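Worksheet: the structure to be examined is printed underneath.
A single protein chain has been removed from this complex, and every other one stays in its place.
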Amino acid sequence: MTRQLLFGNHAFCEGAIAAGVRFYAGYPITPATEIAEFMSRRMFEVDGTYIQMEDELASLNAVMGASVTGVKSVTASAGPGMALIQNELGQAVVAEIPAVVINVGRAGPGIGNATRSGQMEVMQARYGPNGECPAVAISPATVEEAFWLTIKAVNLSETLRTVVIVLAEGLLGLQRAVVDLPDYSTIEQTERPRPTMPPSEYSGAYIANELTDVPPVADFGTGYKTILNTVGIQPRGGGDGSTQGGRLENQDFTIRRLHEKILSRKDEVIMTERHQTEDAEVVYIAFGTQAQSAYLAMQQARAKSVKAGMLRLITIWPFPEDAVRECCAKARLVVVPEMNLGQVRMLVVNALADTEAKVVGVNHVDSTYILPEEILAKTEEFLP
Amino acid sequence: MSADAKKNRPDPMTPLDDLIGQYADMPPGNFRYCPGCGLGMAQSALMRAFHRLDLDISQVASAGGSGCYAVMAHYFKSNHVHGSHGRACAVATGMKLANPELTVLTLQGDGDCLAIGGNHFIHAARRNIDITVICFNNFGFGDTGGQLAPTTPKGSVTETSPFGMPEEAFDPCKLAIGAGASFVARSTVAHPVHLTKTLAEAIAWKGFAFVEVLQHCHVLWGRRNGMPEAMDMLNFYREKSAFNTAAISEEECFGSPIYEPDGEQDINFVLGVLHKEQRPELGEELAKLRQRVKGDAS
Amino acid sequence: MAKRAYEISIDETLCRSCAVCWEICAPDVLGFQPPLNKAIVLTQTDCTGCRLCEWLCPDWAIVVRPLASEVAA
Partner (left out) sequence: MKSEIRIAGIGGQGLVSASVVLAEALGVVRDFQVVQTQFYASNITGGASCGDVVVADENITFPWVLEPDLLIALAQDAVDGHGAKMRPGTTVIADDIMVTNLSLFGEDVTVHWAPLTRTADEVGSRRCANIVALGALSQLTGLLDLAQVSKAVASRAPGKPETNRRAVEAGYALQLTPAEGRAA
């Protein structure tokens, strides 16, 4: 264990390296720039490869290129960069190429407010790319978690053969905290499923019989013929894959499988943190750095004898609907503080459609963090 | 070359079906090209180039995007990423850097490589990463139905230039040289032996190699411009092409073609290796850097 | 002077009648068969072994193989 003052953006990098990432391609963009800066040094130290590409599109494509050779790969971006790479995100998800994308959220549409923070890409992480594209998104709250969740992200991307987005914020990327870093040799690393049969019997990277299958994929250059195809209509039982505009039942199977392979592993993928939700009549549901305000608000509400509880969403996608329902079983009021105009609130409303609970939001889009007092004020305003 | 090496060199006249067994992965029916398409011819030449170099096909990795050519890699036993439109150079850069042992190609169309993917193309050339970019130039977008591309000759008729292409065209080779490609060559499907040799030389080249393959689309471009049959276009390439020799000046090698079906025509292609320059290759430079950083650390 | 002989085989299921082979064949070894206009071999003995048909057939339907025995000119 080494104790050090770790910068949030560097924590993502250290987590990635601890998880076995040896390729980084990126393009500088505030507030994620320090990730590229740090990786340009660290990747050489760990015998990996760093390359600064010509744009974010190229970065994610280079990451895909590196990943298909079996090298765990990461890129990072923010705001406009994330908007730009949506197509490639969809490509990587449907081609089932493991990759991790760190989104250090900045504020505002367009160029936005580069040095400031936001949580405005919740829906984008799931609905940004075309064509029902189920990337996994997880959201750290502290610098220490930025380290551990990046490891988790890399491992999930490998076992699920998908893209995992680390949905962070400028507020987290640009803070430093004291973290005890473990010895990296003790970190558990997982690998994508690889074929065990000889090359002559291997008939492609998408041979799945069940909707829950994560098919094995051979790394390029290992003697197998591997075609990674983003056409979105992977053949079910092999075939040459060259039939673009292929069979509709394959399309149906592929898209459903992309979702089902993740949803069927909920226990592994969905992470939440609950505080005093058992008897809670008021539940605060928050994610990322704003969960810290929600936690304080819960403590202060309890001090005023309000039966408050708090649910932190660590996994955002797939959305932890079951956890929301469980935690809000007795809730009369649900408050969702977030640094956008109510993206998670919408999901909570949807999850609680069958209940009586009133769902309200505390929303900042001025890049300032939400104060516990604001959450309490909202509680008092709406508590029946 | 020693006598032994010469003897062991693959026979360039090996019949097609012998090559197919070694390199190709045939579809159940026909290739997914139009009858007479130049892509089938170019694909032949590419396979013969693999054979000429005696490549281990499982160590060949390619990247491509959208276009008529996109299915080509499926017909080989090599590895392939069928990625997003135009980004093949970036994918290939990632592959080569992550596994320098691979022979990395990009198979791209002219629209894919030079329109949507132009940025990635020039930057890959600038980096001199050891990949081979093979650009199948058919003067337009084929897969979407024959719209104009950056390589469409000025004046020629396409689906989106019904009154003649108003813009000037790129000379892909000149662009590649300007961007810093260390090997630039041009050939056509009407010159199959030359094409095979050129592709082989490009793949063997250490550094960024670019080959412009003039590959006809008689169905979409040819038909609208007075050359409705595959053979018309092959003859057109044969007439308009000259091999690069000392007699040809550098200016004559490049140009922005003009082709009005019934009017002004200024369209000539100089085939052959147009540029060759030894430059440090990115992968090797990074390896050196890695050594240096480790040396400093210890 | 000995002249090599060649065997030309055409897979008619692959041929899609694009006409490149018989138009490019200088000694008119190849022709086509109506009504589907698939390529056929007319006069195999005239084949000079230039292999343009094989190299240019976009459907990989033609294979030109030198015959083992040499025949007299």
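The first chain written gets the first letter, and so on, giving A, B and C; residue counts start at 1 in each chain.
As a working rule, a residue touches a chain if its C-beta (ideal position, glycine included) is under 8 Å from a C-beta of that chain, and two chains touch if they have at least 3 such contacts.
Everything numeric in this text was worked out from a predicted model, so none of it was measured.
Peer 1: What are the shown chains that the omitted chain is in contact with?
Peer 2: The chain that is not shown is in contact with A.
Peer 1: Which of these touches the unseen chain: A:293, A:363 or A:379?
Peer 2: A:293
Peer 1: Where the complex has a chain not shown, which of A:46, A:83, A:177 or A:211 is the residue touching it?
Peer 2: Looking across A:46, A:83, A:177 or A:211, the contact with the absent chain belongs to A:177.
Peer 1: Which positions on subunit A touch the chain that was left off?
Peer 2: On the side of subunit A, residues 3-5, 30, 114-115, 142-143, 171, 174-178, 289, 292-293, 295-296, 369, 371-372 touch the unshown chain.
Following the convention adopted for this analysis, only the chains that are shown with their structure count from here on.
Peer 1: Which whole number of Å gives the spacing of the CA centres of subunit A and subunit B?
Peer 2: Taking the mean C-alpha position of each chain, the two centres sit 38 Å apart.
Peer 1: Can you compute the centre-to-centre distance for subunit B and subunit C, using the mean CA position of each chain? Integer Å is fine.
Peer 2: About 28 Å, centre to centre.
Peer 1: Name, in rising order, each residue of subunit A that touches subunit B in their complex.
Peer 2: 22-23, 25, 44-45, 47, 49, 51, 53-55, 57-59, 61-71, 73, 87-88, 91, 95, 97, 199, 220-231, 240-244
Peer 1: Residues of subunit B touching subunit C in their complex?
Peer 2: Of all residues in subunit B, those touching subunit C are 13, 15-17, 20, 26, 30-31, 33, 35-41, 43-45, 48, 189, 192-193, 196, 229-231, 234.
Peer 1: Would you pull the subunit B residues touching subunit A in the complex into a rising list?
Peer 2: The touching residues are 25, 27-28, 32, 58-59, 61, 63, 70-71, 73-75, 77-84, 87, 89-99, 101-102, 119-120, 123, 286, 289-290, 293-294, 297.
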